[in-house]
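The other protein chains are all here in position, but one chain of the complex has been omitted.
Labels A, B and C are assigned to the chains in the order they are written; within every chain, residues are numbered from 1.
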Amino acid sequence: MAAHICVTLSGPALSFLIYENVKCYCDQEGFLVGEIISHVTDTISDSQIRGEKTETIISVNSLMPIPSCLSFYNGVGKINEEKLKSFLKDKSKEVIGWYSFRRNSSLVPHLRDRLLHKELSAAVPHVSPEHFTMCLLNTSISNGGSTHVFNHKFLRYRHSKFEALPMQIHNLGETQPEYKIVPSTTSLSESFNNIIASLKVSHESGSDAALVCHIQRALQEHLRRLINDVAQSEIRVAELEKEVDMLRQQPGPMPNEVLLPQLLREDLN
Amino acid sequence: MAAHICVTLSGPALSFLIYENVKCYCDQEGFLVGEIISHVTDTISDSQIRGEKTETIISVNSLMPIPSCLSFYNGVGKINEEKLKSFLKDKSKEVIGWYSFRRNSSLVPHLRDRLLHKELSAAVPHVSPEHFTMCLLNTSISNGGSTHVFNHKFLRYRHSKFEALPMQIHNLGETQPEYKIVPSTTSLSESFNNIIASLKVSHESGSDAALVCHIQRALQEHLRRLINDVAQSEIRVAELEKEVDMLRQQPGPMPNEVLLPQLLREDLN
Amino acid sequence: MTVMALSCVYMAADVYLVCLQHALSTEKEEVMGLLIGEIDSKKVAHISAVVMLRRSDKRKDRVEISPEQLTNAAIQADKLTHELGRTMRVLGWYHSHPHITVWPSHVDVRTQAIYQMMDEGFVGIIISVFSEDKVSKEQQVQITCFQSTNQSPEGESPQYIRLEVPLHIQPTSCLSKPCLQSMVELPEILFQEEKDSYDATTKLTFLSILAQLNNKAVLTQALCHITEVVSGPLVMALEQRKANNQKRCRELLQERESLLTLKSTM
Partner (left out) sequence: MTVMALSCVYMAADVYLVCLQHALSTEKEEVMGLLIGEIDSKKVAHISAVVMLRRSDKRKDRVEISPEQLTNAAIQADKLTHELGRTMRVLGWYHSHPHITVWPSHVDVRTQAIYQMMDEGFVGIIISVFSEDKVSKEQQVQITCFQSTNQSPEGESPQYIRLEVPLHIQPTSCLSKPCLQSMVELPEILFQEEKDSYDATTKLTFLSILAQLNNKAVLTQALCHITEVVSGPLVMALEQRKANNQKRCRELLQERESLLTLKSTM
C-alpha cells in the first residue's frame, strides 16, 4: 500500500512565518497550525494490479509564535507540560508541528531540537508521531549585503530517524486538475465557510459567476474589518510588550517565576 | 504587418473527404466548402513596437465531390463557365477551394492542376486569389497490403508560385485558450445555430450547465433525423446512379452533350 | 508456420470513415472501439459495422476492453444480424495512435494475443492520425491491420510479435445506416463520459461549495467544447452530404429523363 506524504503551505502562511523571523534580530520558535488530511485513492498499475495509495497532506495554514521571553522547556529540551498547556490553551487541537528559526545556521536538527520534537509530539496526542512536523528555517546575507537568502525545510521523525518532507506552496499557478476530487488542502476558516454557506442559501436565481462575485465582495468586507482589528491589536501588543519589558528591567526583587525561564535557557549549541 | 495564414479542418470534414477517395477505385475531384476568416490581433513585440498581425484562417467544413462522369473542364484544364455555374448553383458562395485525389501519385501539382486552379479561382470571385485553396490527396498500400497510407496537403497560389499551407485539424485535444476571443473557426450550420438560439431564449432560470445539456439533447435529435434523411438519400443516389449508368451504356445513339466530357477528359499525365 | 487463422480483412469504406472520424476526435487520447462483421469459409473477415467504446480509463496508454463493453457490443451485433439478415459478431478491435507511429506497441501486441486466445480470428486495427511533416506541411493518416503470433519455441515464455494481415478498404455504393448511427453516437458518448465524471464529484461530501462551483463550471466548459468541436462539425458535414445527395438526385433524374426521351424518339 504505497503511502505518500507531503507538506502544503499557503502563501500567507509562509510569508507570515518568514515575517516572524525578520521582525526581530533574535532566534525564533513557534507552533505550526493547520490540519492533517489523509486521502485514499485507488490506483491501477500497468500490471493491472489494483492498489490503494494513501496520500497524507500536512496542511499548514498559520502559526503561533512563542514570544522570545517566554519558554516552557529547559536547556536540554525537556518541556514543562502545564506551561505548554497554558500557552496553547484551546488551540492545542490545531497544532500539527513546530518551527525553529536560527540565523546563519544549517537546516540540520540540533540535539536539543531532536529531544524537543519528541517531547512536543508526545504533548500533542491528536497528531500521530510520524505526522508531527518540524520546520527549520535560517537566513543569511551575501553579495555585499545586497542579497538576503531564506532557507526552510520540513522534517518528521519516523523509523527512529528524521527525514525531510516534500513541500508544496499553494498558488494560482499550480496546474489545476479539471475536476476537484480531493479534499481541499487550503483549509478555510470557519468564518470564511459561514459567509459562503449563507450566500449560497440566499442565492437561487442568477449564474454561478454572480454567486462567486457575491462571495468575493462579502470576503473583502470581512477582510477590511479584520485588518482594522489586526492593526489595533498589533499596536496594543507592541505597547504592552514595551511597558512590561520596562517593568521587568526595573531594579527591585524579581519573582522567581519570571526569572526561571531565562536561567534554564542557556543555549546548548 | 505580419500575416499568418492557416487551413483549419474539422474531423468530419477530413474523414468525409478521405471517404470520397476510398469509396471507389477511380481518381476523384471536388470542391471545398467553408469560409475564410480574417482576424486582426495587436502585437507588442519585445522591442516595444506595437504591431498588427492579420490571422487568415481558411476553414474547411465540408465538400462537394464532382461525380466522376461529369466534368466541366477540358483536358488542358480550361473550364466551361456555364457548366461550372450549373453544377455549383447557389453553393458557389461557400466554395473556398478544390481538391484532387490521385492514387499512388506525389502531392506535387500537375500542369493541368495549376491551370485549373487559376481558372477555378477566377470563377469564384468572392474568394481572393491568394486564399483560394487546392488540396492534393493520394493513397498507397505497403507492408504486404496490411497498411494503407493517406497523404494530403493544402496549397495556394501567390507571388506566381504554389506554396504549401500549414493545416490544423480541430479536435478535443487542442490546447484551449482560457477565454475564447477569436471567431470560432469551426463554423456551425444555420440550423445548429437556430437550435441553440431558440433554446437560449426559452432558458432563463437554471444553470449554464443545464442549458448546454438541453442544447446537446436537441442537437442529438436533429442528428438522428438528419442521418435518416442522409441514409435514404444515399440509397436513392446509388439506385439512380446505377439506373442512369445502364441507360448510358445501352446501345443506340448517344446525344453529343453526354459524350463530350468523356472525349475531352483524356488524361494529360 | 501455424495455419493462418485469418487470410485477409475486407473493411467497408464507410466503416473506415467512422473509425477515422473517431480517431480524429482527439489528439490527446487513444480512442478505441470494436469491429463487427463476419468471417467467411475462406477465413476472410468482412467488417461492416463499428461500436465506439468509452475510455473507461482516461490514462493515455491504457487500451483495454472491459467485459461489459464486449457484451454490449455483442448485443449490438445481434441487432445488426436481424437488420442486415447476415450473422454479425464482434471480430476485432481498433484504436488510434495520435502523433505516434501506426505500429502496435508491445502492450498492443500482448493485448491482441490475449483476445486471440478467446477468438483466434480476432483482428487488430490501428489508425495513426495527426502526424505531419512541419517542413512540407504534408499530413498523413495510416491504417494497419495485424494479429499477434508467438515466436518463442514451445514451452518457453511467449514472445509475441506483430503479424501483418492484408487489409482491403472495400468501396461501398453508399454510406450505411449502421455506420451513420455509430457516427452520431460519438458526441453522445463524450457527453456521457463528461457527465459521469461530474456526477462522481457530486458524491464527494468533503468538497467545499467553492469546489462544487468549480466543478460545475468545468462541466459547462467541457460540454460547450464537445458541442462546438464534435457535434457542430458533424451536423455541418451531414447536412452538406444530404444537400449533395439531393442535388445529385435531381441531376440524375434530369439525365435519366433526357436519355429516356432520346431513346423513345429513336
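The rule is simple: contacts are C-beta pairs under 8 Å (C-beta built on N, C-alpha and C of every residue); 3 or more make two chains touch, one makes a residue touch a chain.
Keep in mind it's a predicted model, so treat the numbers as computed, not measured.
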{"item": "Chains in view that touch the one left out, judged over the entire complex", "value": "A, B, C"}
{"item": "Candidate in contact with the missing chain, chosen from B:Ile57, B:Leu120, B:Val212 or B:Val237", "value": "B:Val212"}
{"item": "Of C:Asp119, C:Glu164, C:Glu193 or C:Glu228, the residue in touch with the unshown chain", "value": "C:Glu228"}
{"item": "Footprint left on subunit C by the chain that the document does not show", "value": "208, 210-211, 213-214, 216-218, 220-221, 224-225, 227-228, 232"}
{"item": "Residues in subunit B touching the chain absent from view", "value": "44, 46, 178-181, 183-184, 188, 193, 196-197, 200, 208, 211-212, 215"}
{"item": "Contact footprint on subunit A, counting only the chain that is left out", "value": "10-16, 18-19, 22-25, 33, 61-65, 67, 70, 89, 91, 107, 143-154, 164-167, 169-174, 176, 184, 186-189, 191-192, 207-209, 212-213, 215-216, 219-220, 222-224, 226-227, 229-231, 233-238, 240-244, 247-248, 250, 252-253, 255, 258"}
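In this section, only the chains that are shown with their structure count from here on.
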{"item": "Identifier of the chain whose CA centre is least distant from the whole-structure CA centre", "value": "C"}
{"item": "Chain centre separation (subunit B, subunit C; CA means) in Å", "value": "23"}
{"item": "Approximate Å spacing (C-alpha centroids) for the pair subunit A, subunit B", "value": "62"}
{"item": "Two or more partner chains touched - positions in subunit A", "value": "208"}
{"item": "Subunit C, residues touching no fewer than two other chains", "value": "216"}
